[in-house]
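Removed: one protein chain of the complex. Kept in place: all other protein chains.
The first chain written gets the first letter, and so on, giving A and B; residue counts start at 1 in each chain.
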Amino acid sequence: MIYPLLAIFAALLGVGVTESFIPSLASLLRTMTAALCAMGLAIAVIFLLFRLTAAGLHLPFGPPGLGINLALDGLSAFFLLPVFLSGAAGLWAARTEHLSGGPLIPVFIAGMVLSVLAADGFTLFVGFETMSTASWLLVLSYGEPTAAVKAGRLYMTMAVVGAMALLGAMAVGFGVGGDFTAWRAHPPHGAAAAGLLALLLIGAGSKAGLPPLHGWLPIAHPAAPAPVSAMMSGAMTKVALYVLIRFLFDLAGHNPPLWWGVPLLVLGAMGALLGAARANFETDIKSVLASSTIENIGIIAASLGLSLIARAAHLPSLAAMALGAALLHVLGHSIAKTLMFLVTGAVDHAAGTRRMDRLGGLVHMMPITTLCAFCGAASLAALPPMIGFASVWMVFQSLITAPRLGSFVLQMLMPVMALLLACGGALALSAMLRLVGATFLGRPRAVRTAGAHETDFATSLLFMGLAVLCLLLGLVPGVVLRLANPTLTQLVGADLTGQFGLLAITTTTSGASYTALPVAILLGAILLGAILILRRHPAVVRRGRAWDCGYAAPPMFMPFGDTSTQYGATSLTEPLGRSLGVPLFDWQMSTTIPEPGEIGPARFGVVWYDPVLRFLHAPVLRTRDWLADRAELIQRLTIRRTLGMMVLALVVLLMIVALLEQSQ
Amino acid sequence: MNSPILIALFGLIALALHVTVLAIGAPWLLGYSRCLQARLQGRRGPPTLQVFRDLTRLWRKESMLAENASSVSQIAPLVVFAASATAALLVPSFALGLSTGPASDLILIAGLFSLSRAASALAAMDVGNWFGGLGVSREFLLAFFAEPVLLLVFFTLNLVAGSTNLDHIAELLRTGVLGLRLSLGLALAAMITVALTEMGRLPIGNPSTHLEVTMLHEAETLEFSGRELAFIEAAAMLRFFTWLALLAAIFAPFGIAPAASPFDWPLGLLSFGAKMLLLATALVFFEAGVARMRIFRVPELLGIALMLSMLAVLFLFVSEGYT
Partner (left out) sequence: MIPTPDSFGQFDYDMAHLLEGTVLLFSFALLYQRRLYAVIQTYTAQALTVAAACFWQAHVQHSADLFATGIVTLLAKGIGFPWALTRIAARTHAAGSVEMSFGVFPSLALGLFLACLALLVVMRIPAGAALTRETLAMSLSVLLLGLAMMTTRSSAITQTIGFLSVENGLSLAAIGVPGMPIVVELSVAFLVMVAFIVFGIFFFRIRAQFDSLELHHLDRITEAPE
């Protein structure tokens, strides 16, 4: 099955090149690329569904003595799902859009495919960096130049730091040569293993949005065009997680120490809380969604950490449950987040802004989009019966059956982690309600918003498809778990066979079960019954001015009433800001209330900042600028000195080689 | 008596009886608590059956919707009701082993409550006036503090009973093999706080307030009338009943009957009725003695509940020893 995937990879690159030469074909080419991604999705599903045997491929070009090694196994096939799904949906939504960076989108997807299929460190790195660079260029190519450059600079710095850490991780953990098979045979021990873990958490973690390097996501992801944002949040973060899983579960051997999972668990739970908290204070829809990505990546990472701990404690069934939960959440989040970013694109297109304090009332103008956004938001907020709830249920189940692991400190850690994740869950719900409430409900807050229109038919079909997928997979999460089963067997030595079916997911340890379909049927039946009764005995419905506790009618020149009296994005989380925003984000509110008789508007403003950006990212940025200044010096050298430097570099490298020869 | 078909049949009949108990008991219990509250305040108060009359009156009246209300205003109340009713069906009342028993997972029940809360928030934001937004913003604050407490209580229960399935927990605690546990006591206190928050009772909220700025859940329903309001009110009654039933099922599962033996049902019904009456009475007496807190003091109360639930987990570790 790897050959067709290789063909798709090549075709993606080809499409990108073609589009850059013949831009007039963009629309056709993007439709084609979407079709290519759909084919790739089908291949991955078939591979997983029929449990086909893993396949490897060696290409005789690339680094000498190594070549390019590709492999398709359960894990990489599973992670192809979000990549292709997000890619297909994003390209379909972008098919008529004019994007100056258009040709880069297929290259971006190709980079993700290559990272997932890679079977040696070099290829993985090439794929990862292709993905990084393409998405960086896409960020730069879009929107207001100053903002794009600012976001691009931050993103590039983080990408470079991540890339260096990733290279370092590979070098520390496994040395220079060899493909994954060779690496697997010699897993790192002791300090090397610890170094691998630390560097991976920086390298892959910064790309995925794990704390403490998560601060850039809500700035850089929104800067790209909506379909690309969708792919960055929906697919690229998952590729970073894939790298984490590939290294920590697979390449680093099957018996690492118990504490290996702890950093991942703690960072993940912290990310869940911090991301969800930040999502409640951002005012740009895309920034809210990117913050929510941090939260979801945190949930996945915590579950992965738990799975590692359980595997080290020789509890394969618990490890399988936690890993299964993580994989289910990977797919569920990818679908829901892609949907929400694309919906944001449609809103941006229709209403001309993504700022929630200028939107509102879109439910009247864009009913289908609104309905789909409700589904996506419900899934991201982990409400039953959406797919988000199924995976979060599994995460919590594995977390609360876990406390009998390891030492007493570890045992005490579990309730604290559950606490952080639960806080994150509650905050995710409020962030999503705030998002849909401020954007789609209420009254339009700007005249331009009142003139919005529904998106075109084909795009709304896509939205409906993704929304239905969120619901259907939520009703029968067993389908996804079945696709994850080969991976589970491969990585933790047990799978979830017999624990999921059409009706329920069951835990082996406690016998608790999540009966999605029956409960959803019950819920639906009650809902349908109520609707039917209402149909049979229709009530007299009268329309009138909003009651609004008897406040005076708006004046004639305000047909929508004074829309600024509505609770908006900022005011909806004002109580949360006062109690949570103050310690976390130094949230400060200022209100100006003019004296009676004074002519001037009352004003309400909020300032906050993410301390991570100020205390962690800022030093990195300063170092970058310092290094850039130093690098400038080299450019000003005379020709003779430049040549001299090159010779010197050559000599130094040769000396290193000579020394290495000596030592062997 | 032990054939699976018979057991399934009894489960179904018990479920039907459970639905009847819900339909009659939920409004009645609220009516009773209002009546008792009025008596304690020295008023005569409405008769217990007034709640039924209110519901039928709302049902017959016409609905008044705002001009700019979308279909969300019409559908969301139904979702609020459906989610609350589903949760109510999952919490056992007088018998264990109802047909819904295998589905009665605590996390799922919490999820259904969240769904109902989300739907009512959406309904509140639909028209876009500020009372709705005010209610929603407060709802966010309380949920942030209440949710983790609830989860830690589940954590404790799972440690004690080995499952989050409510039927399983109630069965285990009913047989009394666990004895008197400090952790359970702490979990009970924490859960009562969450229940008071979720039901919007004193000292967190005041369900009978008429002052809009002090409202919690009520601020979300101000725009509704007629049948929409009837559904929302019915959902509130169901939630009130369900929370009390949840407390009774976990912390006082005495006398609860197995669904498979119908001869125990009358006793189960009696004891369930007595427990609910006792809980409602205790609640009203408690409310008579406390004042409503400022909204920004509520997080402190819930923080204390959080500490209690955390201590519950900790002491479970102590008492069960280090393994």
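Assume contacts are C-beta pairs under 8 Å (C-beta built on N, C-alpha and C of every residue); 3 or more make two chains touch, one makes a residue touch a chain.
Note that the structure is a prediction, hence the values are computed from the model and not measured.
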Touch assignment to the omitted chain, from B:Pro46, B:Gly162 or B:Gly185, lands on B:Gly185
Any idea which of A:Met412, A:Ala446, A:Ile521 or A:Ala539 touches the chain not displayed?
-> A:Met412
Which residue from B:Ala23, B:Leu55 or B:Ile304 sits in contact with the chain not drawn here?
-> B:Ile304
Full-complex touch with the removed chain, picking from B:Ala38, B:Leu172, B:Leu269 or B:Leu314, is B:Leu314
Since one chain isn't shown, list which residues of chain A touch it in the complete complex.
-> 408-409, 412
Logged for chain B, residues touching the omitted partner chain are 177-182, 185-186, 300, 303-304, 306-308, 310-311, 314-315, 317-319, 321-322
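Methods note: only the chains that are shown with their structure count from here on.
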Between chain A and chain B, the Cα-mean centres are separated in Å by 35
Enumerate the contact residues on chain A facing chain B in the complex.
-> 280, 360-361, 363-364, 367, 374, 378, 381-384, 389, 393, 396-397, 400-401, 403-404, 408, 411-412, 415, 418-419, 422-423, 425-427, 429-430, 433-434, 436-438, 441-443, 504, 509-515, 518-519, 522-524, 526-527, 530-531, 534, 539-549, 551, 560-561, 563, 565-568, 571-576, 578-580
Okay, in this complex, where on chain B does chain A touch?
-> 62-72, 78-79, 81-83, 85-86, 89-90, 100, 102-103, 105, 107-108, 111-112, 114-115, 117-118, 121-122, 125-134, 136-141, 143-144, 146-148, 150-152, 154-155, 158-159, 162-165, 168, 212, 222-223, 226-227, 231, 295-296, 299, 306, 310, 313-314, 317, 322-323
